[in-house]
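One chain of protein is taken out of this complex; the other chains stay put.
Note that the chains take the letters A, B, C, D and E in the order they are written out, and that residue 1 is the start of every chain.
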Amino acid sequence: MKKIEFLNPPEIIRRSNWRDRFETKVAQWLLPWDGEEAVGIGFIGIPLSKTSISVSAASMTPNAMRELFTTVTTYNIDHDVDLQELHARDMGDIQMHVTDLYKCHINIEQGLTHLYQTLPEIFPLIVGGDHSITCPSVKAFKKRFGGKVGIVQIDSHMDVRNLEDGGPTNGTPIRGLIESGTVEGCQIAQVGIHSFANSKPYREYAAAQGITQFTARQVALEGIHSIIDQALEVADKGTEAIYVTVDMDVLDQAYAPGVPAMVPSGMTSWQLLEAVFRLGQHPKVKGFDIVCIDPLQDPRKATVRMGLHVILTFLTGIMKRGKQ
Amino acid sequence: MKKIEFLNPPEIIRRSNWRDRFETKVAQWLLPWDGEEAVGIGFIGIPLSKTSISVSAASMTPNAMRELFTTVTTYNIDHDVDLQELHARDMGDIQMHVTDLYKCHINIEQGLTHLYQTLPEIFPLIVGGDHSITCPSVKAFKKRFGGKVGIVQIDSHMDVRNLEDGGPTNGTPIRGLIESGTVEGCQIAQVGIHSFANSKPYREYAAAQGITQFTARQVALEGIHSIIDQALEVADKGTEAIYVTVDMDVLDQAYAPGVPAMVPSGMTSWQLLEAVFRLGQHPKVKGFDIVCIDPLQDPRKATVRMGLHVILTFLTGIMKRGKQ
Amino acid sequence: MKKIEFLNPPEIIRRSNWRDRFETKVAQWLLPWDGEEAVGIGFIGIPLSKTSISVSAASMTPNAMRELFTTVTTYNIDHDVDLQELHARDMGDIQMHVTDLYKCHINIEQGLTHLYQTLPEIFPLIVGGDHSITCPSVKAFKKRFGGKVGIVQIDSHMDVRNLEDGGPTNGTPIRGLIESGTVEGCQIAQVGIHSFANSKPYREYAAAQGITQFTARQVALEGIHSIIDQALEVADKGTEAIYVTVDMDVLDQAYAPGVPAMVPSGMTSWQLLEAVFRLGQHPKVKGFDIVCIDPLQDPRKATVRMGLHVILTFLTGIMKRGKQ
Amino acid sequence: MKKIEFLNPPEIIRRSNWRDRFETKVAQWLLPWDGEEAVGIGFIGIPLSKTSISVSAASMTPNAMRELFTTVTTYNIDHDVDLQELHARDMGDIQMHVTDLYKCHINIEQGLTHLYQTLPEIFPLIVGGDHSITCPSVKAFKKRFGGKVGIVQIDSHMDVRNLEDGGPTNGTPIRGLIESGTVEGCQIAQVGIHSFANSKPYREYAAAQGITQFTARQVALEGIHSIIDQALEVADKGTEAIYVTVDMDVLDQAYAPGVPAMVPSGMTSWQLLEAVFRLGQHPKVKGFDIVCIDPLQDPRKATVRMGLHVILTFLTGIMKRGKQ
Amino acid sequence: MKKIEFLNPPEIIRRSNWRDRFETKVAQWLLPWDGEEAVGIGFIGIPLSKTSISVSAASMTPNAMRELFTTVTTYNIDHDVDLQELHARDMGDIQMHVTDLYKCHINIEQGLTHLYQTLPEIFPLIVGGDHSITCPSVKAFKKRFGGKVGIVQIDSHMDVRNLEDGGPTNGTPIRGLIESGTVEGCQIAQVGIHSFANSKPYREYAAAQGITQFTARQVALEGIHSIIDQALEVADKGTEAIYVTVDMDVLDQAYAPGVPAMVPSGMTSWQLLEAVFRLGQHPKVKGFDIVCIDPLQDPRKATVRMGLHVILTFLTGIMKRGKQ
Partner (left out) sequence: MKKIEFLNPPEIIRRSNWRDRFETKVAQWLLPWDGEEAVGIGFIGIPLSKTSISVSAASMTPNAMRELFTTVTTYNIDHDVDLQELHARDMGDIQMHVTDLYKCHINIEQGLTHLYQTLPEIFPLIVGGDHSITCPSVKAFKKRFGGKVGIVQIDSHMDVRNLEDGGPTNGTPIRGLIESGTVEGCQIAQVGIHSFANSKPYREYAAAQGITQFTARQVALEGIHSIIDQALEVADKGTEAIYVTVDMDVLDQAYAPGVPAMVPSGMTSWQLLEAVFRLGQHPKVKGFDIVCIDPLQDPRKATVRMGLHVILTFLTGIMKRGKQ
């Protein structure tokens, strides 16, 4: 292969325009899967947001996050953990249909099911897309583990809307999972639920289903650590595995200026990172998704960046499992 | 009336492009007044901001807030309160003159006075405009109650500038109320006053008038609950009614990116919501205004949205009166 | 009905915060349909853009345009025409489904068909949405007139993509109309087709179907008036009625900064207004739509504003029919 | 005076952070007036925009333009003219009152009158502010010259609104000048008047007063040079002096993205520069203002920059007087 | 290699999230060079903009342009040319030093020289970066061809500043080429030179050197085709090869909102595309660069997109060589 003096090929440019030899960026570690190797941690994009009730460009999030891989390192100094010890790969995106949105949900469930069969060791880091993806994702997740699964949902919304008024949207994943018998309400914990973003009838539905809910105000008053512990207890009891789903609109709009459904006085960035660190540490947590970032409405990609830190901090928790 | 298949008339569209049958948005509850019915809570716009010292588009706030009515629900999950129990109506806007700003102040005082006479039960939620509106508004408020009135002002500024250098501006409402004998300094409490946003001579003036002041740093160090209690005590003593005025520039610029006079390190969104919830609960609080949001400078209407949550949380306090 | 001094009800505010008694804004003329009256010109929103290949918020265009009704008058000074002579009404929006996009297309066709049956005199001004709406819209249009219909399309794209790769999208309306036998290629004229925005195989398909195409460069070199005349000739020959469809991405990105698929060196704003004025004058033109504006990406609503001027200038042409 | 090595004092920084010794920026030529020297060309700011009907930050234009003085040179290569031959000074701003807008108009008339008395040779370049300033400005201008004055107005609006509905606003300067007997309609020419930005009753008023009007479409069809010549003829006949007033909203919104009242398909930047060059050449043109730029809504100060080029090109015309 | 159902690997996503089988995007044609194959057209990035006098992020342009490769097709419908017939490759970027800017210039000259030696058939499409890169680039270009080279520069600036006041910046490339004896002034033609963006002493220097200059106003008055023909004549006479350099600030700021040094009333997008098409057709044109786009200041990448169309239209010209 010819080497031209001073000329960096485009592939290298994309990974890093300039490198400090003593520093590893996520872009140099979270490489594309080669199609053969076993994978410990798999980054999987699901670029679907046409199922969103309000206008959303969340389908652009997986690629927007990949673009930030060159800007963050693999080292968590707070816990002295270098993520390079994890064998992580970028698996690519699930294929979406342009106009058949139900087909998109089928692709998600089948694609993830096949992925779990093909790479049985993979821990999925799923990047939406809007929250509708969590329903097919948890269905595939459950098939993988056989028994019951619990859910810890960090979200300002309950996502238990009726399925008649608009079909399976970003407002219905939890409802869809309950109605399909995939998950039981008593094994679901929701953290960060927000005033004026939900309705009373759905609060009553959630209570009737046995869902445990913690509001954003409770997080502020009681502290995130205690609330996450309570949430984990709910999702842990009687289950084989726990699925963590993070809707970025749980954050105060100051910390997540780029979500479709902003709220003021939600959680802080610090609370969310502490939450996912703790969730990552729990041995039964075996699946993770993050949804509802709109890169088109996101000044300087602040919310995409926060989403990436959520993922990296969650992985830090995984590395600290059993070591605390 | 003819009904065209699949065609929603414009009025319905404005209220909600799509509805979940189990959810009520503020747009479906806070309806325009029909000109006849008795009103419990009245949303009143005062689109005046030419009286602002710096350039301000705060006159656009009432309409900007109305546009967000379709995005928030009536349910406060933190206190399990559904605002639908309140009979609230959108009363419209006070008429402003294009070039005669003194006439604008007269219209505010006369218009509100007439409103209070016509609808004696109405609780006014006044949406500015800039802070100059508080002077004529409190004058009308006082006439309504006869006796003395107290003020709790959440603001980073004291608003006691002299009236000679520019007339009645957004920097003078408290001065105007004191000099006109409407309110006494000792019945005024100011919360959130900020460094480098006020001058020492006015600090001395405020002290001489007996105004009680709490700085933003005090809020951070002592906690918002205790400080609001102290402020209410000041405004409660010897008065018939308390008027609450919120200048949104009291917030840290991260939480209020769309105010004309931004400050860093002001109050947080959580502190402000806690403050107005507590103020709403006090039985003597009988008037409320919110001012100084500039929708033209407000990314994704974050500050307008925060302003709407301030109003809804204040109403939650009202519904919890005597119930805590 | 009680009248409060100086208080304007919200409805009046929405129509106009301030009025000059000698000026009529579009908001005061293009009123909501009362459900009974006969209508000459009907403004009809179709808020569908999930069918767009790229991310698009074009579903927000009908409401975004309504918000600008208070900013433009009814008077065209270039042709001394006051649109108030037309009896125009805002009919509202066709109802969309949140997740079933094929149902959306059915609603469009059925809703318009029913509308044309109910109000036989109505001239439809259809505001998308993305370009996929033109396929069901022309199907309803054809049913109305019985015979053959011609199309003049102002667009930088041909919109003849195959229907297999993604279903009926904003890239397929013309293909859909041809394959369904609704319109024949030889009665379709396309103006403003742009380089690097289309592919050679589709150029060949269009040629095979007999579609007449004029590129943006031809418009620049030959002049818009002559090209529109040629386009009208194509659409006129052997047809009962002509349908005009304007995709705003035909404009140079300087003039349409808020379309999803921007191109440089497209048509100018002046050329487009001249085009629609001339199209409006043709007696056989009986239907009109305008599509592909993304209000979320549109600085100061420049493209929505341009879209509104396109509509008003087209109506000016209608008023000048037979008078030139 | 001490000189610190490598330290540039703040005053020099403001004029230019870096200088090429063979290049003169406007900042180095258009210096502040020293309070004594005779002045050939005077740059005068009038920071008033509270008189605007719609929200406007045009009061910030004079300072915004001064900030761009470091970015443009004094050399017009098209006409080989170096403006350094003109003795031009920045005179500062007329003092405005914060809340008494009628006082602002008085200050303008008196301030300019006094300025003309003090510096009889000065040619005024007046930078608004909104268009209301033109009324008091022309009153002062007329006093200076004794006889009749003509006006060439480049604008998309006629500015002849009635004075009852809102007082003297940016929509009334021409009406104010006519009603006060300052200028006669038959000596006023308006260039660039735009459809859907004016009303028919005012078109009739203008005709009745004998105002000559050229629409933006006429400019496009007939060419700017011929139309400016006709406009000058109107303003020249029987007058002592001509006043030129440029409202930047005459431009297509692509060329003036930062005006309060944007229109599409107005004049192009090239047409406007040609217009003012020609106006500058006319020996009777003795006053100039430019209004209605909103620096707060102006991306990268594009419209302020265009405004500065309008001024510099107009001055080029002045230098070419009698030389063409 | 394992294939997961419905999972697209990241590499494919980057090339195209969705494909229409009958359409080829630039991303599928302008592939990374494999290090071996002969190359007809080479896309070469030079990410240097620290040499810019004003702040510039033009170093981000090569990657910003690559990101748009998925949004444009290879087909020029105006000339019925499909660029796929050209064997074009993305060669990557020349390596820059972080703090040693003189080393950057050396890398450019040596890197290009080595590239031309290694791939003797390559036609270079060089994407800056700021205009300083043109000096070392033309030095390498000249070495390749031996004899004299001519330059056609499309630019609003002359770029003949003295080299003492700041070293080799974006204001000096032409001066640098003349002083180093690389190019003679009489073989340089500059098109689009702008008023108030250059100084008279440099106009005189250029004249003394025999440089031929056409201003933007001349382009408007005489037409771009004739002026490009004249420019080519200058660069053609007595030379072996012609180098074309396009500084995007030659455009009116409406068409290039994202250049560091914006001017109003520059060239239009249409004029620039016509210019490069004609330049591409000339058989002696053998090198090309495009500079001074700042992607950080570029709304919706409008200027980057225009830059890409400039390149594709120039290549269209190349394909039409000898065929007109």
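In the analysis below, a residue touches a chain if its C-beta (ideal position, glycine included) is under 8 Å from a C-beta of that chain, and two chains touch if they have at least 3 such contacts.
The structure displayed is predicted, hence computed values, not measured ones.
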Partner chains on view for the chain not depicted
A, B, D, E
Of D:Q28, D:N63, D:Q84 or D:Q209, the residue touching the omitted chain is D:N63
Of E:R14, E:K50, E:H131 or E:R217, which sits in contact with the chain we cannot see?
E:K50
Identify the residue among B:H79, B:R203 or B:K320 that touches the chain left out of the display.
B:R203
Contacting the left-out chain in the complete assembly, out of A:N8, A:S49, A:T74 or A:T134:
A:T74
Had the left-out chain been drawn, it would touch chain D at residues 1-14, 17-18, 32-36, 44-45, 47, 62-63, 66, 90-96, 98, 107-108, 110-111, 114-115, 118
Residue ranges of chain E at the interface with the undisplayed chain
49-51, 53, 55, 57, 59-60, 97-102, 165-169, 296-297
To test your reading of the contact rule: which positions on chain B touch the chain that is missing from view?
53, 161-162, 165-166, 171, 193-203, 213, 215-218, 220, 252-254, 257, 261-265, 297, 299
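Convention: only the chains that are shown with their structure count from here on.
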Taking a step as a move to a touching chain, how many steps at least join chain B to chain E?
2
Turning angle required so that chain C lies on chain D, C-alpha fit (0 to 180°, nearest 5)
120
Reported most central chain by Cα centroids is C
Given over half shared residue numbers means same and under half means different, the chain D/chain E interface is different
Assuming a repeat means more than half of the contact pairs shared by residue number, which candidate in B-D, C-D or B-C repeats A-E?
B-C
Pair of chains joined by more contacts [C-beta pairs], A-C or C-E
C-E
Dist(centroid_CA(chain A), centroid_CA(chain B)) in Å evaluates to 38
Any chance you could list the residues of chain D touching two or more other chains?
53, 165-166, 254, 297, 299
Could you tell me which shape the graph of touching chains takes: line, ring, star, complete or other?
other
Full set of chain pairs in contact is A-B, A-C, A-E, B-C, B-D, C-D, C-E, D-E
